[in-house]
Each structure stands twice: as structure tokens, then as C-alpha cells.
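Only one protein chain is missing; all other protein chains are in place.
Labels for the chains are A, B, C and D, by order of writing; each one numbers its residues from 1.
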Amino acid sequence: MVSYLVLLLLVLGVAAYFVGRSRAVASVGGEVSRLHSLPGQHGLFLAMIAAGPALLAVLIWRIATPGIEDSIVQSRFAAELAEFGVPQLQAFLRDARAIAFGGIVSFPDETKEAAAVVFRSLHQTSIWLITAVALILAAGGSFFGYSRIAPAYRARHVVERVVKWFLILCSMIAILTTIGIVLSLIFESILFFSEIPIFNFLFGLHWSPQSAFTGAGGDAGDVNTEIFGAVPLLAGTLLITFIAMLIAAPVGLMAAIYLSDYATQRVRAVAKPVLEILAGIPTVVYGFFAALTVAPFFRGVGESIGLDVASESALAAGVVMGIMIIPFVSSLSDDVINAVPQSLRDGSAGLGATRSETIRRVVLPAALPGIVSALLLAVSRAVGETMIVVMAAGLAANLTFNPLEAVTTVTVQIVTLLVGDQEFDSAKTRAAFALGLLLFVITLALNVIALRVVQKYREQYD
Amino acid sequence: MTDTTLSTGPASPDSLHTGDAAKARLRARYAAEARFKWLGAGAVALAGFFLLLLLSTIVTKALPAFHQNYVALEVDLSADKIDPADPGAANFLGLVHDGMAGEFPQVSGRQERRLLRGLVSTGAGVMLREAIEADPTMLGGTRRIAVPLDDFADLYLKGLLAKSGPSCRIAGVTVSGAGDEVAVGFPDDAILAMARGAGAVDGEDGGLRLTSGSQSLLLEIAGGTLKITELSTGEAGGAIGKATVLEPLASASDMPDDAMLRTIETAEANRKITDREIVWLDRLAGAGKIENRWNTLFFFTGASREPELAGIWGAVVGSALTMVVTLALSFPIGVAAAIYLEEFATKNRLTNLIEVNINNLAAVPSIVFGLLGLAVFLNWFSLPRSAPLVGGMVLALMTLPTIIIAARAALRAVPPSIREAALGIGASKVQTVFHHVLPLAMPGIMTGTIIGMAQALGETAPLLMIGMVAFIVDIPGGFTDAATVLPVQIFMWADFPEPAFQQKTSAAILILLGFLVIMNAIAVVLRKRFERRW
Amino acid sequence: MNMLTEAGVEQQLADQGNTPAIKMRGKGVTVHYGDKQALFGVDLDVPEKQVTALIGPSGCGKSTFLRCLNRMNDTIPICRVGGDITLDGEDIYDPKIDVVELRARVGMVFQKPNPFPKSIYENIAYGPRIHGLTKNKAELDAVVESSLRKAALWDEVKDRLQEPGTGLSGGQQQRLCIARAIAVSPEVILMDEPCSALDPIATAKVEELIDELRQNYTIVIVTHSMQQAARVSQRTAMFHLGYLVEEGATDKMFTNPDDKRTQDYITGRFG
Amino acid sequence: MNMLTEAGVEQQLADQGNTPAIKMRGKGVTVHYGDKQALFGVDLDVPEKQVTALIGPSGCGKSTFLRCLNRMNDTIPICRVGGDITLDGEDIYDPKIDVVELRARVGMVFQKPNPFPKSIYENIAYGPRIHGLTKNKAELDAVVESSLRKAALWDEVKDRLQEPGTGLSGGQQQRLCIARAIAVSPEVILMDEPCSALDPIATAKVEELIDELRQNYTIVIVTHSMQQAARVSQRTAMFHLGYLVEEGATDKMFTNPDDKRTQDYITGRFG
Partner (left out) sequence: AARDQIQIVGSSTVFPFTTAVAEKLGQSGAFKTPVVESTGTGGGMKLFCAGVGEGTPDFTNASRAIKDTELASCKEAGVTPVQIKVGFDGIVLANSKAGTAVELTKEQIFKALAKNVEVDGKVVANPYMTWADVDSALPADKIEVLGPPPTSGTRDAFVELVMEEACQEAVEAANEKACTEIREDGAYVEAGENDNLIVQKLEANPKAFGIFGFSFLDQNADKLQGATVEGVEPTFENIASGDYGVSRSLFIYAKKEHVGVIPGMEEFIAEYTSEAAWGPDGYLADKGLIPLPEAARATQAEEAKALKGMGS
């Protein structure tokens, strides 16, 4: 029934589009050029105003009615439900609904049958209600819109304003997400900092939340504040990310350059999507690859030249992570490099520059902002990666910059702490939230710097 | 005009670009050029090499999982076994087990019966029930029905559990005695050397003992199979020994015959399948009752704890549903946000803030998005747990920064003259963007989308928090049904102890990559169509 | 849309005085690119249905002024425009004004040819499409053809309308951009050196076109060719270092300029 | 590099005959853009240390021919070049030939100004840097300054050398590109309408520059201005629809052309 209503509204929208168009055309006697806006824009305007509010109403109805129906049924059967706890209540409603509208009824009884009847009638009423509301809205919107259509009416403005608001709304999602993230981290973090002095957390050189829950470490209140030093984690993150970028940045960038300026069209058409597969291989696979192929390889090489390489090393994890993020650099850079106008390449070539000189000195600087974006994205991905690190670099928080040793990263610790077996309300689990917040703040700072740099070196071509 | 131009001077421009110094410079520049080009080619080749390396290991590991061995059994479906009025009440697995017992009527001991039953999958009963539900005419009579083998039996038949050694024919073997233990006699003592080679140890009595740590020597004789346990030199240069009866001989009496001696190189202790099971399976295979089928179970069923029953379809559907949500949200929102920031927004503090925010979101560990999803979508909006809808939304949030950043870079790369051209003939900003700038930026946007979606497709961590890292058997039928996704399935299988799951894991990875390739292929084709240089 | 603003009244008065109406008027126009000032208080009237030529040495601000007239400078972030510019008496920098409509009414041919990376046909058809100037494909075809003909390009491209506009020769691209601009029939056409890449014959044709367009449209043209300015324009404005040096009827400017600099420039004795 | 090839001998003979040596020579040059043929067997000699002007209506193939001379057409994927073109008697389309050296020796100013999105200084310094023509910063500064001076741009930009080249006016950009090309002191300079966006004074300066460069360099210039061709060139070649119509000493071409079309074109009676 409601789906028919929605269908009807959609049809109405389409119809309104055509009506609006022809009305606009008619209003100027076919002299379309006398219209302020295109007939199509008038049509769109009418469609939006005719079907939009009604559809919105249906959407709201769809979201709101189940709750309203439930509460009405609840109040209707207040006596019978007086004894019920929350789950029983929910089950009652579930089963009553199932009886009323079909579905699996788990625990049928008579009250539920009665409630189902109520549900059915309520639902009927509410459908009539929404149908009426939607139709009124649609009719009102149609008439209003129809009456507005005139040669001078700025339908384009309305349509474009809607578009623009949509665009603004979309970019606001980033802000909302950020707020959401901060909010979902902040409460637990505050609890954490109430136990662990923030100074110890930020500047502590020792990360080893060892003391376990079974018997060890005594009471819950007795928390060792010295074991939550985030510095080794940050150092580990930095080290691994650095190694990864050491692989991904040159390989990715050179690959991008090769694909966009040297490779034949056919090679490029094949190689680029193939490289993009690297980004989609699940990280577990990389993890196994790092732990079982790369790490032993490095260890073997290290031993043969007399170096002591740990079986879990930052090097192995970093290198494999670097491989994984190659396409982030290569594909995105390739696109921006490709977008540099040919006339610039011609200008350079015309001066007798070799291809590589043209690329290095003209094309790359012109494409720099895009390349920096790509690199930043790759760094971000590296910072956020867990599985490879867990499997290949271990979980031991050593404060070291020696790539041959085991290290761990902030992200890994967050995940391990969150999925561990220890109780959730302990300082250990809360540390995960604090780490998340810390990482967030640090990357934020780095991004601010990056933004400044990019804005400074941006070369606008054309 | 002061003409300090070039001391080398326009007087002899020839020498400037063709002189020796110029030649030397040029050579150096060309060397640099060649280096550069080879670096580029090398980079592509290196990346390609890594991919190949990864793929080849996955593919070789995955191949066995694409087939599954079935055993065809005679199952009694007559009315006294299954009540036609209420077929559901029957013990279907029991019927299958009876069928199996029928193949080996001589197997009697409780322990052995258990072992024999263990050869068929525990899911056989359910499959039989479903088959009968689908086709009730099967009832009433004995039917030949193929059921999947248990994972270890299957692995053995694929040659992954035990290594068979050489076999040879020996004449004049005598067997005496009855019961589980029999005595065997050999005409010559070559068998002793073989036993020693098979890792037999010296027993106290000077003979050789074949333990579970040594290779198995099996003697096929008179329609039965014996396992040699002890050997010692006999009279007249022969050898005598003891053997366990794995399969009773056809004629129990003392009769000389030609025998086949086969070895199984992997010691019984070092494999997850006993000699007895091997003998049974070989017997079934010899009788043509084993069918190696294309593993439709794997492709078209949901998850299971039994490797031979575990399928990927549930995860494929889950991934598809999730990706649909992710794409439907992240692509339009991402592109819209990028357009707003790059084309409409005046550059001010707010837009800088948004920009930094977006870049920063890209660096947020994915599990934190899971926390966000848990707090907002589950706790606040009360959306169901484990639902592709929520998973898709969380992944969309995670993918957004990638798409936005790529899209912005692409939009920025469109030359301003194109915008001026459109604006100059009275196109509105919106028209300019949507008619000219966006199509030109499309390749870059597509790239961002491809990469973002690839990442989303392979991501597990954020799903952990919203309940999609779960064991879910039922195939999801909609966006709010409980579902899991391919990488989670892979992750879970990689973590299960049963060895047979390892091939499944690799096969599932291939499926995921296939999924990815299909997803990307569409985008790549679109991207190609938009690509042009100006 | 003609509101009876002060400027409107003024314009009507001007009409009565039998001098041509003022279509566009700049008053104290200043432009800054970042810190650098490119125009210093330019006052210039553009009479309706006449051709106004802007001349002056390279870098003196001709393009800058021209771009002020349809607010193309809005697209340069560092560019700030001061002073008043009116179209039919209406301030075009008024926040209420719709720049899109403005630009549809005041079309522009850019100094550097900038065809869309689309087919030749699409390049021309784009404007009429977004302004809804044609009712059907046939009409659109007709507009495309006549625009190309007017820009003296039809014969060269009629067989390759579906090929990309970027594959044309420099002069062809320039004519393509002219055709694109006139296809939307703006009231005012701003042309920034429309003939710079054209041979004499094509130039002659474009000049002919300008002369023809003058019947119905107002035209502002930037040119480096004194001859061209003399041939096609009714009024000439001479710029120098961001200042409007002198402005007046073309005849007078070329025969008897008030300003020494104009005279020097015209006779090529400048600098 | 001067090998005694057939062409080389020929050149020496020419030298003896007191006519200027032939720096570049095109023989039966054909060019296709995809299916479309743009040049049909053009035979043209470019004498050393002289200015050769290419004239002809828009779209006739002037730029195409010019771009053949330093193989800029290589960058257009759909473009195929046939016939022989030699530089100092050597076939420049020989696979052995080094295009980088070729382009260093045969410099080019493009029809559409295409400054790099770098500072003005870097735009000029780019060429000398990649060719290693200067030993130190001071020398480089000197080259930049003298190049800009020669291109008559120094005074306008000397205070803003670090600002982006793309922020210049159209004519300034064109001069920037001229300065960029001469900064590497090529043997041959190809100029595609170098003065199209320039005012008469700047044009005069560029023409002066061309005249001066002629002492040491060989110059090929595309121009739409007959006057300019007459003023600066010693030899003129007239193109039409992809064919070389006529070629000869400029004096003769402008006073007494052999071909009717040339005459018509020069006198503006074409088409």
C-alpha cells in the first residue's frame, strides 16, 4: 500500500517534470529563449516541489510509525504488560506484529492475538493518514509550483540552490564524522586519564600493560601508571610507516610516471587496474605473506651478513605494507600526472628537454598537490593498518628505531586492546580509546602542516 | 641592451649544442633519461612481481578447494526407515551411516564403526533430508546417493594428508591365524630390508617392530588388507611376522597367494588419518564409489564449522550487499563533497577546517570507525547488529576520505580555461561543473573510488565493532539481515584449526579477488571512457 | 528588467539626446591582482549597438577591463574589483545580480582559444542547449551551422563536426570560440583579440561579422591592430599602464587624439 | 655532425655559389592527422642565417609544417609524418637522430603561449639549466635578464621575476615564451605567430629582435601579417590547403608572385 503510494509519488514527480516543462514552454508560446531558466529546470523544480515534501513525509512516517504504533499498543495493553520486563515487552510486540503482518511467531498467546488486531487497525489508520498527508502535500506542492512557473521565474536558481545545499551537506558529513569520532573516543579517554596521568601517557617510554586480570596486579584500583607510555607505540608507528613509504612512494611514483608518460596506452590500460588489485588483497593475506615469506627472508639475509634480525621485524611489516599501498600512490598520481596539459609538455620538449627532464621539472611540480594528496592518503593507510603489523612485527612495544627489531603500532594496540579478553572497564581497554584520540590529534597536526605546505607550493597551470 | 647573454656566445651557436661539451652533457642526460625510464619500468615490474608472487601462492593453495570428493552409497529410504507421513522425523544421518556400514559389512567393533562413520560428512544427513524434501519421490526403496566425505578423508584423497610410497608384488606370502592379529610368512627376507628402510625399530626379541612412528607397510592379499607390525627372519631365508587385519581376507584359511605390498611413507603418527581409514577409502575409490565433483557446496552455501560443508556464498552476498550500501553512500557523497570544496567553497577557515578534517579522517584507524558505528548507528539509531546496512555505512564513512581526496585532486587538475570557457557563455557554476569539469575529472574520481572500494571490500576491523565479524550460516536476504563479508570469512577460516580450512581460505581469497576484479572492471571501463588529455 | 534606477533615467535622457544609449558603463573601475593594481579608476561607457575598441600596449589592462564587464574576474581568486559597472543601468556587481544571466547577456571570446575537449559540434551546441535557445535538433543544427558560417569556419569543418575541437589549428580554434560565443546571441559580445591568430581573409570575414553583429548587438573588442580598430569600431578607448588615457569616437581618436600618448601609440612612436 | 652526405655536398656547392647555405630542407613532406591529410608533399628549403616566413590562410598547415622541423609532431599520437627533412644535411627523422639535441638546436615558440606554472625567472632559466649552459647563478641571472630584455619584457617584469608566469597578460606570456626559447640559443628558431598577441610597439621590438638574431641564427616564422612577413623575412613560403603554393625571395613574392593564389592572398583578395 505504502509502496504504491511511493510509486505514485514518483510517477507524480516524473509527470510534474514534464508538466513543468511544457507549462514553461507554453508560458512563452514556444519561445524558449525568453524563459529565464530552461524548461527542464522548470520541470525539475516542479517535480521537486510536487513530490519532494510528500516523499519526505512518507520517509518520516516510515521511521516514526513503528515506534508510535508500539507505544499505542503498549498503552492499550498496559494492564497485561504491567509485569513484563523489557525483553518480554519486545517479544510481545514482535510476536504481535508477526501475527498481524505475517512472520514467524515464536511464542503465540491470546493477548498477542488481541494486540495483533490492534496493530492491524492502527496500521490501517496510519496508512490512510499518511496517504492523505502525502497527497495533500503533493497537491499543494504541485499547485504552488505550477503557479510559480512563469517566463521570469528563476527555476534554475531553486534547483541549483538545492544542488548546492546538497553539496554543502555532503561535505559537512566529514565534520559530523569527526565530531562523532571524537565523541565516541572522548568519554572513555577521560576515564582513562582520570586513572593514568596524562603526562605519563604522553611521555612515558614504557608500554607494557602486562599485569593481567587473573590474580595479578591485585585490586582493580591498583593500577601501575608507569606502564602506559605511548612513546614506543608512536615511535613504532613512525618507523613502520616510514619504511612503508620508503617502498610505496618511490615505487608508486615511478610506476605512475612510467604509466602516464612512457608506457603505451595498452600497457597502461592493463597495468594500472592490475596494480590496483594490490590495494584490494585482504590484509590477512599480506600478513601471512609478511610473516611467512618476507620475514624469514630478511632473517636469512640478515644472518648471512651477520646481522641479528628478529623473526618479527618492523622491516618485514613495513615492506609488505609498502607493497600494499603502492596503488594508492601509483594510481592517484597517475591520474593527476595525466591531467597536466599537453601544452606544458610540449613547451618543455620544444626547449630540448628530455622526457625525464620534462617530467621531473615541469610535470611533477605541476601535479604536486595531487601527488601530495596521494602520498598523504598512502601514509594514512599505513598508519591505520593493523593485520600486517600484528602478524609480521609482533605486539611488543620496543622503543627503538632499528628496523630489524620488533615494534608495534598505535593502531595495533588499539585493536588488540579492544578485542582482548580483559574486562572492558579496565584501564587497559580504556587505553585503546586514549590511543585513538592521541593518534587522531597527531595526524590532525600533521595534516595541518601538510595543508600549509601544499598551499604554499601549489602551481596553477594554464 | 647589454649582451652578456652567453659567454659561449651566439657567435658560434653550433658548438653550443653540438660541441664536445654539449655531447658529453647530452650523454649524461640521456643516461639519466634511461635510468629514469628503467626506474619507472622497474617500479611497475616490481609491483607486478609482488602481485604475481602473492597470487601464485594463493592460487596453488586454493586449487584443491574447488573440488570435493563424494561417496556414493546405497541408502535405504523405505517406509520402515522413513515414515512417509512425517519424513522430517527420521534420523537421516543414521541412514547415511547405515549405508556406509553396508559398504563394509565386516566392520564390527564400536570403535571401528565410529571411525567408519567419521568418513562421511556430518552434514550428510541434512543434505539427504533436503534432497528428500525437494523430491519426495525418492522415498520408498534403496537409492544410490552421493554424500560428501569428511574433510580429512577428502584431503587424503586429494593427496594432501599422506604420501603413498612404492608398492610391489610379492609371491608366496602365507597367512595363518584368525582374528585381528594374524601371522604372515614371506619366502625371502627382502621384506626385512624394506621394513628397516621404512623406519622399523629393533624389538626386544631381535625382530623388527613397525610402530606408529614408522612408515606403514600394508599387505593386500586375498581380497583383504593386513598391516605388518612385526618382522623377523624365518627359516630357509624367508621372513615371518605379525600383522593386524585392517580388512578381513576373503578366505580366512591359510592360503598362499600373490600379495601386493604397499607403503605409506607418512608415518601414522604424522598424519590425521589412520591406516584403516586409508584402506577403506582406497577400497571405495577402487570400487568407483568416490566421485570427485566440482565443489558447488563451496560456492553456493553459507558458512559451516565443517570444512567440507563450508561455503562462501553467504559471505559473497553479504559483501555484495555491504558494497552496494558503501558505494551508494560514499560515491555520491564523496564526489559532492569534493565538488563543493574544490569548486564552490570560498577558501576560508571553514573550508580549510573541512579539508584538514577529511585528510585526517583518512588516517583514522578503521576500527575507530567501527567504534563510531557502534555508538551512532547501533546505540543511537538502534539499527540492527551484524547488518550489511550498518556495515556499509561504516565502510562508507571510512571510504569517504579516499574518494574525496582523489576527487579533489582530479578536479583541481582540470585546467581553469575550461571553466572560463563554460562560464563565459553563460553556463552557471553548477552547469560548468557538471557538464565540463566533472567529466574531465572522472578518471581520477574513478580511481579514488576503485581504491576506496577495494579497501572497503578487504576491511574487517571496523566490522568487528558492529557485529559483522561473526559466524553466520544463513544466506542474508536483505540489507538488515545478519551477514558477514568475504574478508571476515577469510579471516575466520584462516584462524580455524582444521587444516582443510587452509585451502578454503585461499579459495575464498580468490573469490574475493574475483569479486574485486569484477567490481573494478566496471569502473575501469568507465574510467577509460572518460580519459583524455588536453 | 530595466528598473528605473538613476542610471536608467540617465540612459533615457541620453536616448533623447539622440546619442546612442549607454549599454554598459564603468565608473572608477579598479582591479587588483593580489597586491598588484592592474586598473586605476577607469571610466568608460560602452554605447549600445556600436563597436568599442580597446587599444593599448600589452599588459596595460585591456583584458582585465574586458573581463570585468562580465565578471569573469570572479574566477581568479586573487582578483579584486572596485568601482561601479552597470549593464543597462544596473550594477552588475550587485550581490542581487545573477552572474549567469549576466554572462549569458554579455558573452566573451577569450584571448587564448579554449575549446572544450568535446566535438566541434558540441562546442557550439553547448551554449544554445543550456540556454534553451532551440526547440529541436534541427534548429540546433541550424544554429551550429550559422554560427560556424558567421565565424568563417563552416567550410573547413563541415565534414568533421564530430571530431574534437582541440584538434583544430590555432586560428580555427579561435574562430570556433567566436562561433561558440555568438551561438548564444548575447546582447553584448566581448572579444579579446579575436583575430590575433587569423589570416587577413579570415580577419576580414570576422570584421565583416562584427560589422553585421553591430546591427543588433553591442560589441567590445580588444585589438592590437590600429587598422582593425579603425576599420571596425565606432568608439576607441586607449589604455596605458592601467589607466584609461583617452576615449572617444574612433575617427577623432585616429585623426586628432587629445592625448600625446595616444598619438604616439597610434603612430607607432611609443615607448 | 656535418657528414659528407649527398645533402652535405649539395650544401657546400650552394655555399660556393654564394647563395646562403641551406640549414634545413624539407622534401615531399606529408603529414596525416589520423585519416586527415594536412600536408601534401611540401618541398621547402630554409636558408641559413635568414628569416623564412610561412604565410597562408588559417588551417593551411603552417603550424603543422613548423612542428615537423623539430619533430614536435611526435607528441601527437595520431600524427604521421612522411617525406624527408634534413638539418645540416642530416635526416632528422632518422631513428639514429637524437630528438633532444635536435630540439635544443631547433627551438620553438608555440602559437598558444604556454608558460610553465613556475615563476617568470624559472620559466626562462629552465632551458639553460637543463642544457647546462651556464656555470653559476650569476651567469644564469645574466641569461635570464638578457633574454627578457631581448623579448622586450624585462621592464614589465623585472620587479616580479618570482611571480608565476601564468599570471601575465596574454601578450606578456607570448613574450615570455619567446624569451624562454632564445635563452637556450638554438641554431634555428621556429616561431609560430610570435606577435599575434602583441601591440605594435612590442611587435616592433620582437621584429627588431628577429632581425638581430638573424646575424647568428636561422629563423622560421609563421605570420598572418603580410606587412610583418615583408618587413622581417628574406624568404617567404605560401601555403594553401596543405600545399606549398609558392616559395621564393620575399621581395619577389610580394611584388611579383608567380602564383595567382599568392597574389590574391597577399592583396587580400582571397577566397
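FYI, a residue touches a chain if its C-beta (ideal position, glycine included) is under 8 Å from a C-beta of that chain, and two chains touch if they have at least 3 such contacts.
Computed from a prediction, not measured in an experiment: that's the story for all the values here.
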Candidate in contact with the missing chain, chosen from A:Y153, A:F228, A:F288 or A:F440: A:F288
Touching residue (missing chain; options A:E83, A:E110 or A:D421): A:D421
Selected residue (touches chain absent from view) among A:A279, A:L377 or A:A406: A:A406
Which residue of B:R209, B:K227, B:K242 or B:R271 touches the chain not shown here: B:R271
For subunit B, the residues touching the chain missing from this view: 88, 114, 122-123, 126, 129, 161, 266, 269-272, 304-306, 378-379, 382, 384-386, 464, 467, 469-474, 482, 492, 494-499, 502
Where the unshown chain meets subunit A, residue by residue: 66, 70, 85-88, 90-91, 93-94, 97-98, 103-104, 106-107, 208-218, 220, 287-288, 291-292, 296, 310-312, 390-391, 394-396, 398, 405-406, 416-426, 428-429
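By our rule, only the chains that are shown with their structure count from here on.
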Averaged-CA centre spacing for the pair subunit D and subunit A, given as whole angstrom: 54
Subunit C: positions in contact with at least two other chains: 100-101, 112, 130-131
Two or more partner chains touched - positions in subunit A: 156, 341-342, 352, 354, 357, 460-462
Subunit B - residues contacting subunit D, complex: 1-8, 10-11, 13-14, 16-18, 22, 25-26, 29-30
Interfacial residue positions of subunit B with respect to subunit A in the complex: 17, 29-30, 32-33, 36-37, 39-44, 46-48, 50-51, 53-54, 57-58, 332-334, 336-337, 339-341, 344-345, 352-369, 371-372, 374-376, 397, 400-402, 404-406, 408-410, 412-417, 428-430, 440, 443-444, 447-448, 450-451, 454-455, 457-458, 460-461, 464-465, 486-487, 490-491, 494, 509, 512-513, 516-517, 520-521, 524, 528, 531, 533-534
Footprint of subunit B on subunit D - complex, ascending: 1, 98, 100-101, 104-105, 130-134, 139, 142-143, 145-147, 149-150, 185-187, 213, 215-217
